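Apart from one protein chain that is not included, each protein chain of the complex appears where it belongs.
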Amino acid sequence: MPTVLPLSSGATLHALAARLYPIPRSITGPGVQETLALLATHAPIRIDGVASGTPLLDWEAPREWVFRSARLVAPDGRVVADAALQNLHVLNFSTGFHGRLSLEELRPHLFSLPDRPERIPYRTSYYRENWGFCLPHRAVEALAPGEYEVAIDAEHRDGRLVWGEALLPGESAEEVLFSTHCCHPQMANDNLSGLVVMTALAAELAARPRRRLTYRFLFVPGTIGAIAWLATHEAETKQIRHGLVAAGLGDGGAFHYKKSRRGAAPIDFAVPRALRRLGEAVEIEEFVPFGYDERQYASPGFDLPVGSLTRTPWGRYPEYHTDADDLDFILPAALEGSLAAYRAVVDELEARQVYRNLHPKGEPRLGKHGLYRSIGGDEAGRERELAMLWVLNLSDGNHDLATIAERSGLAPELVREAADALVGAGLLARD
Amino acid sequence: MPTVLPLSSGATLHALAARLYPIPRSITGPGVQETLALLATHAPIRIDGVASGTPLLDWEAPREWVFRSARLVAPDGRVVADAALQNLHVLNFSTGFHGRLSLEELRPHLFSLPDRPERIPYRTSYYRENWGFCLPHRAVEALAPGEYEVAIDAEHRDGRLVWGEALLPGESAEEVLFSTHCCHPQMANDNLSGLVVMTALAAELAARPRRRLTYRFLFVPGTIGAIAWLATHEAETKQIRHGLVAAGLGDGGAFHYKKSRRGAAPIDFAVPRALRRLGEAVEIEEFVPFGYDERQYASPGFDLPVGSLTRTPWGRYPEYHTDADDLDFILPAALEGSLAAYRAVVDELEARQVYRNLHPKGEPRLGKHGLYRSIGGDEAGRERELAMLWVLNLSDGNHDLATIAERSGLAPELVREAADALVGAGLLARD
Partner (left out) sequence: MPTVLPLSSGATLHALAARLYPIPRSITGPGVQETLALLATHAPIRIDGVASGTPLLDWEAPREWVFRSARLVAPDGRVVADAALQNLHVLNFSTGFHGRLSLEELRPHLFSLPDRPERIPYRTSYYRENWGFCLPHRAVEALAPGEYEVAIDAEHRDGRLVWGEALLPGESAEEVLFSTHCCHPQMANDNLSGLVVMTALAAELAARPRRRLTYRFLFVPGTIGAIAWLATHEAETKQIRHGLVAAGLGDGGAFHYKKSRRGAAPIDFAVPRALRRLGEAVEIEEFVPFGYDERQYASPGFDLPVGSLTRTPWGRYPEYHTDADDLDFILPAALEGSLAAYRAVVDELEARQVYRNLHPKGEPRLGKHGLYRSIGGDEAGRERELAMLWVLNLSDGNHDLATIAERSGLAPELVREAADALVGAGLLARD
């Protein structure tokens, strides 16, 4: 395992994104492998994968995409598109192609956005063989008739579908899943922001001296990577108690939380609570079966309690899936704030202790256990006792401490201290 | 089985009601038998029944009421009441009686409505032997002293309690029950309207080339007929998934839906949905354990999910249970609209498909099944894909398509098409 370097600020997060930016990623091939290897220098991320052609639920693992270069040269010799400058120019997962074509022959292979004529779109063709270029619509319109030279040096070869995985064991085998997609090429918010924030979070949690819960970070090629992991880890999915899909964490927008399919899982309460605690605004949205990989985790055969925490949701900002989603579009402060938000969620989940009252019949005699004022009526420590009584009364396996705090109206810290004291006295145990 | 004649318009529905109008019906006897026989010329209605005296739950089948004529003649020879002109004049199920009585002796046998002095009321005496006449209160008040001649030619004899039943098998053994009462004498809205609309609906459904669900129509003498059917078909009740009691479908009032006892059965959603789709206003009312035969179907030992769809509910229009409920009171357009409403409910229930995702773990790869755009980012077909994703995600046995449409905000047709496409691709199956 490589040496792990810390990521601690918006500036270092942004710098890591900048290093990842030019790598020509796709769902398979050297680009995604190089990306994961770089992330693995910062957090204990292990590269895992399956061979091309492996059946995966209703899918199968694609071949590797080996992309070297793509250039489109106009009849007058001008370079219309060069993926070395901006790798969105090549249709992602494009086959190789070399040839000379007329403009009319070329047109079906050109992708642009008529309504956003200055922008290069992000287009993919994973499951149908095709080649192509993505261009600003204005550039497409300006193309003169004549013979164009296409040189796409790319191939598909047998190899592996890979993903990155960091498993950080905790005291409990109950797992928190964080998943983010690692396949998008030269775009910063979608999804280098997710990659760097999740890498930083994994590094941070790995360094914690104690974790109550087990954390699993997945850095997966979108859709097929999540499918592959689910297909090969069905037993492990039973341990997942909470999960979030991370993406779009660098733009300046407010947080948006998309609920889990279940709609009332603990994560659906923990995320708003965490952000409220940070003083961050958060828009809560209902689950829909599209978006990022939460759609796979929430497929009815798994139905995992996985929500998604982003800033501005996909598709709702004009830079989305274009070259305008560049390094200037993501803000160091936003990245750092996103890391803080995820950290706060972790803290909520860590704090989300479900305890069990070991003396559930009658109140235990607090004084005997050194937990009670000796003179009745003395007001000192009264609140602390109330907190203990609440914790004892509600620790029946159904209530976590945060819920106890909400129901009692007592400060969460006080409730937590009460639980700690009761555990210390042998009256309470983690469930 | 007689030839079945189609009923297709308000005019033909009204014409059938007019043919039924003068028949002197009661819960048993030639009147109800003639009524059912006439309905059976329009729909595949089979006459079924049990012998008089058969124990039926807490009841027993009554004897047949053979009614021939009833006349009340005043001392001056004037005919005060003649059931040949209006069969409400005779106390329904009256015993026979011939004799001459003083006005005072006669009075206990005269029934009228002091608060609606012009109207002849509908009165019955099924379970206590009695004879009598129903008259306008004004007529009762005008009766002069003297000797009256009573001639009621009626008798009770052993025979059968009968009802009509049309069973229309569908692809599924799951049943929809439509029940309407067939025992009321010369009144149009209550309940010739129910009889003709249900007969037309049965005819229409019988003619459909395909029925997903099985439909059972009951034309039953009120209360005792429903009791009799339940008593003799307890096993069949297990198949009833949805049901409606039909009556009062010819007046000009708005639809009223009385919920099933369960209050949240699928029928309780399907009826409002159907009427909304038709642009028809509908008042939704809670279940109460009186009204029509829904009270029997909803008795706690059966608790069938049977609501009731009427226009103005019983007892809330002044013509109710009087001779003013005549052929002018029911409107061809109202009858036709009621048939359309019930047809829309049927369509809702037919459309109420619960599917099961056959690839519930992860999303299936739509492209592999010919269901996906080949170039990511192409907006064509996007909504169709969203619909497929919603259908796949929620087809876990708990959600029908209409619910999926409501939850997704997508057009029901789109959701239905998505389901069809997924079934075609082998990804989805009817549950």
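Per-chain residue numbering starts at 1, and chain names A and B are given in the order in which the chains are listed.
Here is the rule we go by: a residue touches a chain if its C-beta (ideal position, glycine included) is under 8 Å from a C-beta of that chain, and two chains touch if they have at least 3 such contacts.
Just so you know, these numbers come straight off a predicted model, no measurement behind them.
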item: Absent-chain contact - pick from B:Gly96, B:Pro121, B:Gly170 or B:Gly367; value: B:Pro121
item: Contact residue for the chain not shown (choose from B:His242, B:Arg261, B:Arg384 or B:His399); value: B:Arg261
item: Residue touching the undisplayed chain, where the options are A:Glu105, A:Glu363 or A:Asp420; value: A:Glu363
item: Selected from B:Gly77, B:Pro145, B:Pro209 or B:Gly301 as touching the chain missing from the view; value: B:Gly301
item: Touch residues of chain A, complete complex, unshown partner; value: 357, 359-365, 367-368, 372, 374-377, 385-386, 389-390, 392-396, 408, 427
item: Touch list for chain B against the chain that is not drawn; value: 56-59, 111, 121-128, 130, 223, 226-227, 230-231, 234, 261, 288-290, 295-296, 298-303, 321
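Just so it is clear, only the chains that are shown with their structure count from here on.
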item: Length of the line joining the C-alpha centres of chain A and chain B, rounded to whole Å; value: 57
